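Every protein chain except one is present and positioned as in the full complex.
For chain A:
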Amino acid sequence: MRSATKIFTYKILTRTFVFDAATKFYKNVVTLIKRSKKKSLRGSDKMDTVKIYANIIKENMDSPEKVNKLINLGLTTAYYYVSFFKDRRIPKSLHYLNKYCIKSIKDSLANPQNSAWVNLFAPSEFLIAMDIKPLFIEAYSSFMSGFFIEDYLIDTAESRGMSNTLCSYHKTFIGASELNILKKPKFMMTTSMICDANIPTFKYLSKKHGVPLYIIDIPYKYSKNAVMYVKKQLLEVAEKLGEIFNRKLDIDKLREVVKTENKTRALMREYLNYAGEKRFIPTMTFEMYMLFASHVFIGSKEVLHFYEMLVEDIKRAPERSGKNIFFIHLLPIFEKNFKDYFNFSDKFHIAGSDLNYDFLDEIDENDPFKGIAEKLILNSFNGEINRRVARIKELIEKIKPDGIIQFCHLGCKQSMGGTFIIKNLASELGIPFLYLDGDCVDKRNNQEGQNRTRLEAFLEML
């Protein structure tokens, strides 16, 4: 079986034009499994293809090189699948976004020497301006969960000593890096803001792989001093990037990125004007894909283009008919109940998540370092919860949802710690609120039966 996989992988990978990769991949995999003599795979003909693919990856975990290729193959397949099997239910802009997300992950994985590991809140403006490809933890881990191998990666991280209560986005990423499936990048960059896991995860990975890391410490409170403190660190980051990647940051380019970012945010605000009236986001995954656009890749021409299309699309979208649900923080894209109720549903629409709108102001284009420093400190998830509550209130008044759901991702204390405060806000505004516990990455942590009853009862209530 090993050699069959190899030949197959090789065939796919060496083709420059993988026109029919998707269909061929699935067919090949199925026959491969049928032929397989491995005990653990027996009787799995009925499993769906992704799980078969997951099993092949898991079987090969001892050869990271192969797994790396298999993951690349999965991404390639997904990319071509999206390109050639257009789902008519998906608006053009989101289709574009879907491809863009897959491509951005592929790009950074394929070229570790020109890539940096970051987290969702890191200021990637510098990377974009210097043409360095970011890979962010949260995105990679979501994809691995999409490939059904997160359990293996998480178990690996835990067996190396990671706490089992640590956020699974981080554990998945660490697991992949422990197994050397992830090739080490040239540089790592994280902010200290919002999430406790960032600093220790990056410190750990940087030490382990001997890759330089820059930690940008973001104060909790806004003040002139705080801005200066961050600005100085951003200047250091830029210098460090220059040294490591052997190219200089062109300040005009950075300004250009910030300008594009500001334009993009203007479109974001315009989009929000329609979000309350239209029925638009077809599946939870798209709201999460939007994090690529609202965070790590904002400032790029592609993201600007995406938001231009998005605004056009939402204008043309049908009026909202069923109930609109606003999400706090994350959407559980792999949770079965949520999938059943929200994906391609006529009755319940996804009205957005506050995470996509954690900063809506303009960045100072004249002094981009100071501007970005302010953006980071003023993020609505940073600082006292009142800041976040005010933003949620603003969004809710615009979007006018029928209900609010907070899916409390296990281990995410910054978010779940505020649940009851957000609940109070919802009741002040007279909007039903539900919180459920679960895991957005590690599917084993979802108590589907329990959650189903609560979710159903809540939706019935609306």
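Operating definition for what follows: contacts are C-beta pairs under 8 Å (C-beta built on N, C-alpha and C of every residue); 3 or more make two chains touch, one makes a residue touch a chain; residues count from 1.
The working rule: contacts and distances are computed from a predicted model.
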Next item on the list: Refer to UniProt and select, among "NdhM_2 protein", "Putative CoA-substrate-specific enzyme activase", "Electron transfer flavoprotein subunit alpha/FixB family protein" or "Amino acid ABC transporter membrane protein (PAAT family)", the name of the complex member that is left out.
Entry: "Putative CoA-substrate-specific enzyme activase"
Checklist line | Touching residue (missing chain; options A:Met61, A:Ala110, A:Ile215 or A:Ala266) | finding: A:Ile215
Item checked: Touching residue (missing chain; options A:Ala54, A:Leu310, A:Ile350 or A:Leu410) -> A:Leu410
Notebook entry, point to check: Which residue among A:Lys51, A:Lys103 or A:Arg160 touches the omitted chain?
Noted result: A:Arg160
Note to self: I need the residue numbers on chain A that touch the omitted chain, in ascending order.
What the structure shows: 39-40, 42-43, 155, 159-163, 165-167, 192, 195-197, 199-201, 203-204, 207-208, 215, 217, 219-221, 223, 225-226, 228-229, 232, 384-386, 408, 410-411, 413-414, 416-421, 435, 437, 444
